[in-house]
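Missing here is one protein chain; the remaining ones are kept as they sit in the complex.
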Amino acid sequence: MSAISLSLPTRLSRLRGANNEGVLALVLLALIVGMSIANPVFFTLPTAFSILRSSIVPLIFALGVLMVIISGGIDVSFAAIAVFAAYTTVQMHQNGAPDLGLVAAFLLALLIGASLGAINGFLIARFRLSTLIVTLGTQGIFKGALLTYVGSRYVADLPDSMAAVSTTNLFAVDTASGGAYLHILVVPAVLMAVGLAWVLRYTMFGRSIYAIGGDVEAARRAGIRVVRTQMVVYVIAGTMAAVGGMIYVIMERSASPQILVGSELDIIAAVVLGGASIFGGRGSVLGTTLGVLLVQVIFNSLILAGVPSAWQRTAVGLLLILGVGIQAITSRKSSRAKVMDETIQKQEVPA
Amino acid sequence: MKLTDPRLEPLSRMNDSVESGWSRALALVRIEGGVRRMLILLAVAFVIFAALRPSIFLSGTNLRNIALNSPEIGVLAIAMMLAMLTGGIDLSLVAMANLSAITMATLFTAMAANDPGQAEQMFPVIVLAGVAVGVLGGAINGLLISGLGITPILATLGTMQIFNGIAVAWTGGKTLYGSPEVLTGIGASTLGGVPTLFCLFVLVAVAIGVVINRTPLGLRIQLQGANPTAALYSGIASRKILMSTYLMTGLLSGIAGVFFIARNPTASADYGASYVLLVIVIAVLGGTNPNGGFATVFGVVLATLTLEIVSSGFTALRLSSYQYAIAQGLILVAAMAAEQIKWRRRRNRKPVLQPT
Amino acid sequence: MTSIAHDKPTQPLLEVRNIVKTFGGVTALSGVTLDLLPGEVLCLAGENGCGKSTLIKIISGAEKPDSGEIIVDGISHSSMDTTNAIKNGIQVIYQDFSLFPNLTVAENIVLTSAVASRRHTYSQRAARPAAQAIVEELGLKLDLDADVEQLSVADKQLTAICRALVSDARILIMDEPTTALTHTEVERLFIIVERLRARGVGLIFVSHKLDEVLKISQRVAILRSGKNVVTDLASTLTPRTIALHMTGLELDESRNISELPPESGVVLELDRMSLEGAYQDVSFTLRRGEILGVTGLLGSGRTEIAESLFGVVPHESGIIKIDGSPVRIHSISDAIKAGIGYVPEDRLTQGLFMDKSIADNIIAGSPDEHATRLRMLDLRAVRETIQALFARLRVKAPNVQAPVRSLSGGNAQRVVLAKWLARRPRILMLNGPTVGVDIGSKAEILGILRAEAAEGMGIIIISDDAPELVACCHRVLVVRNGRVVDILEGDDVAIDTIREKVAA
Partner (left out) sequence: MKLLRTSAFLALGVSAVLMTGCGSVNDGAAASGASDGAKASDMTMVTVVKLKGIAWFDRMDEGVLAYGKRAGIDTRTEGGDDVSPEKQIKIIQDLIAQKPTAITVVPNSPEAVANVLAQAKAKGIITVAHEATGIENVDIDIEAFDNAVYGEKIMKSLGTCTESKGEYVQFVGGLTAKTHMEWVGAAYDYQKSNFPDMKRVEDPIESTDNEAAAYQKAKEILAKHPNIKGFQGSAGNDVPGIARAVEEAGKTKDICVMGTSIPSAANKYLATGGIDKIFFWDPALAGEAQLEIARILATGGKIEVGTDLGIKGYNSLKKLDGYDNVFLGDASIEADAESAKQYDF
């Protein structure tokens, strides 16, 4: 370290990003290169679009989880909320309600998601309960209530307004290796990512989330309305989960109360992989997006890479550990470098 | 380390206020918050179901089945509690337990193919091998977490996939059949009416309780979880502590694997998948602070039994598993909320220390 | 209780009248009355537990009083809430700073006022100049883009001060603002305080450093056991009388050191210990039974030397000898094995397990010393150690099972001390041992250190509290720019000499 001039490490650390995004991007790049070498088919537009498509729903979930994690909590109930909102919406149509149209259907789902999120928020903010406990509890409650009181049937046919979106593509390109289609629903996912990034960075609400995640007591003393902010965080997280659920259902072209639940840990892993601190206060939309992409590339490239299916679960685990391990080692090195920087800085204080 | 010993002498040379404080503390500490809550919950659940369906719920078969079902979940929940005690989490517990069970089934089958009698005699070796596999898995987790510094949730999510994947590749997805008679015998036997497995579970719980509360290692684990920085400055080698903790969770998984196979002479890669979240629920319900530093084994044992009782009771009442899922969530949230309200009230009452 | 005579009667900025606050039957404040005039510094003095913190919390809206009123600009409030307090121009700099560790310095400075303004959007670009301005106005050197987490304690404190000042506070409450500042930084703060007074800001100043108190404040209000004892002009008080009012005890800050027997050997010897970027060629010796002071400006390398000796950031070259034989200290456990103990600067995060019991904290550093041969805790030995130290250090707590969080600063520091004494190290280093500790406790802690030294322990005190160094150190090392520039001995160990050498 000492041999290199100071500016280089500084520049490098800028590249690395506040939450190690740079390293993650490199890992992702390395994985893509590796996969492309293993099978050139990987490096084609159809594959890229396909991975993007498969990232839509996980990204939306991850954004909600990111917000919760920054605020110092954790959410394992989002999948249950997503299914609840989406399935109930579809089921209402199934039970004879008229086709509401896409916008109204979405609004209904969002309302349900927001209400369920509000339940989480209320329990967490009012009773100051551990977020893990609350969302573990509500996860069971939501899923149980859905299957007990709403219905359990598989719905094969969505309302026409929703079904119409199912097969709409943003663009379709014919390439040598087959048609490449970018699904229209990439758009809301990207919009939500950009929107959340803006909210987190440029609104008082966003900064309050970071502040609360950094130190709740300090936030309270600074006059931040902690209870209200937490409520809003969980309401928004619930709403985003509902969007994710609706999009999932639309892309699946069918609805069932059994979908999605079980994917929680993968999403949380992607967010933490993206540099969010599990203890709160840190995390970025960029990092989360990279984390989601990395996980999706891992999930969706093993057949192409020729990993025998018996070994695919192991391969997913190994790649995950590898990605996380590289992250961990580099961030540890950088923190060591920081100690050095600090001492140098102190040294420069004039007497 | 907790000074809960009731024989504890009051500080003789302390002034009066300190002395009365001692007795107050002892009264409080003897049954700690989490444990007391669980005792009440357990009693309430038991009474409700016993009153509603006495003939089914109070039958020997049902009670024995509750005792028979608890050990494997309970041991895993205790392991989860240990990981949480250091502020971590271990998602790979079930995968390790399955690997352990698969190891035992494979070993036994291989030995029995040559000489069935000898395979029976080698039963301790087989069990040790199974437990060793658990410990090995724990060592890998420990290495990733303490050595490389990977966040526990990510490390164990990864190893969960790896261990599970190895199990799938190893068995080709099939369920293996085969276990020493002695082991199956233990699984089916009772001691004074109580299933032997349950007795073993209690032994394990007591052992872990002793480790946590009565050994230097246990004290260090608690402190490491309570404040890693202060632990560092107190000379607690966090790497060693984390390593030991995850070795222990691995060991407990190995034991859970033995329980699996003792109960049911089969081993497969996908047994117990639903336990992963369940043991987290049990651990926190039992009073474990997921942020580390605080947990009691007794509370976790009680939480295990409570959930088993409620679930059996629900089947007895012919309620569906989804209604049980609702109940489980409500119990978790309500119990914690009640505790929190009580705790806050108590804190508001806490006297300000007066200078003398 | 005399009301002071002013040239003309001005309306007080803040009045509190007959505030009563009880916690579950225990009275914290019983009818406290206070007023603060524009442009004055009112010092609030009193021992820990006298009700100062509660009073501050009530004024800032963090707690509600049982009865009494808070009058701001002539308008009476029965209680405050945090937002209202900020709106009324009341700002508090808490002892624990209440900063956001995950945010940058600039953001920490600006965020609170942005919250109070109830705007909805936030612009980093607009925020930074505001932060920059206040930092420059105070003449500070703060990296605005650094995460607060990575700052030293002093820089954190400066950040907290900047934050309070940026939002045009008219009533500024500073809870122990100088504890982590060096002498020059304190001087700078006082200049700022003067500037604020000129603007008509009223300041309530809480400090344990009585000489500072008298220097900066116009009036002093002293609380004892939740009651007003005395409110008087600063010019009529001396440290002695203040201490007397606070504690009812005579204060003794005179030099009191034991005679080192000539045969007492060298326990620690450093020979040209260096760590690039932190300190160079540090050489000194410490004798058994000696109390050695280490002082210097913040960033001079004094803390780094201690942390290297304790293995936190290992040294790169040079030799460390303990009892004459060279030792390798590359980690904290090396240091502990070699018989070194360290009471760190940041007590709350580095020294204590706040939610764990006093007993657990006391035993935290020495579980192995209390183990039986079977690697079980020897409960009897544990109990004896804890009881002995609890009693000897006179920790004021209902019982040893109480969580450390419930203790005051002085009692918490005793617990950290107890943790090391339970191990009986050969060398004990203490970084800022009496920072944030009330006078009574301070004297007691120094007394304990003297007693330990008398029994043969080598003690190093890292501090910039000159009176404290004079009171108990045999010799004082002055560190500047990473080098030991002076070793003061005998009569040179005097407050003025130390300050002069440090600032040189």
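Some observations on this one:
Order of writing sets the chain letters: A, B and C. Residues in each chain are counted from 1.
Just so it is clear, a residue touches a chain if its C-beta (ideal position, glycine included) is under 8 Å from a C-beta of that chain, and two chains touch if they have at least 3 such contacts.
Bear in mind the structure is a predicted one, so any value in this text is a computation, not a measurement.
For the chain left out of this panel, the touching residue among B:Ala79, B:Ile140 or B:Ala316 is B:Ala316. Touching the chain that is not shown, out of B:Phe108, B:Tyr275 or B:Phe298: B:Tyr275 (per the contact rule at the top). Of the listed positions B:Met111, B:Ile126, B:Val211 or B:Ala226, the one in contact with the omitted chain in the full complex is B:Val211. Taking the complete complex into account, B:Thr266 is the one of B:Asn213, B:Ser238 or B:Thr266 that touches the chain left out. By the touch criterion stated above, the residues of chain B touching the omitted chain are 56-57, 59-62, 64-65, 68-69, 131, 135, 168, 171-175, 177, 182, 185-193, 195-196, 199-200, 203-204, 206-208, 211, 215, 217, 244, 247-248, 251, 255, 263-266, 268-275, 311-312, 315-316, 318, 320-322, 324-325. Taking the whole complex into account, chain A touches the unshown chain at residues 39, 41-42, 44, 46-47, 50, 54, 143-144, 147, 152-154, 156-157, 167, 177-179, 181, 248, 251-254, 256-259, 262, 299-301, 303-304, 308-310, 312.
In this text, only the chains that are shown with their structure count from here on.
Among the remaining chains, the Cα-based centre furthest from that of chain B is the centre of C.
Annotation: 42 Å between the Cα-based centres of chain B and chain C. Among the residues of chain A, none is in touch with two or more other chains. Taken together, the chain C residues at the contact with chain B in this complex read 23-26, 28, 47-51, 54, 224-225, 310, 312, 332-333, 335-336, 342, 344, 349-357, 359-360, 363-365, 367-368, 370-371, 375-377, 379, 382-383, 386-387, 390-391, 396-402, 406-408, 411, 419, 440. Of all residues in chain A, those touching chain B in their complex are 76, 123, 127-130, 132-134, 136-145, 147-148, 265-266, 268-269, 272-273, 278, 310-318, 320-321, 324-325, 327-329, 332. For chain B in complex with chain C, the touching residues are 1-3, 5, 8, 11, 13-14, 17-18, 21-22, 24-25, 28-29, 210, 214-217, 219-220, 222-223, 226-227, 229-237, 293-294, 348-356.
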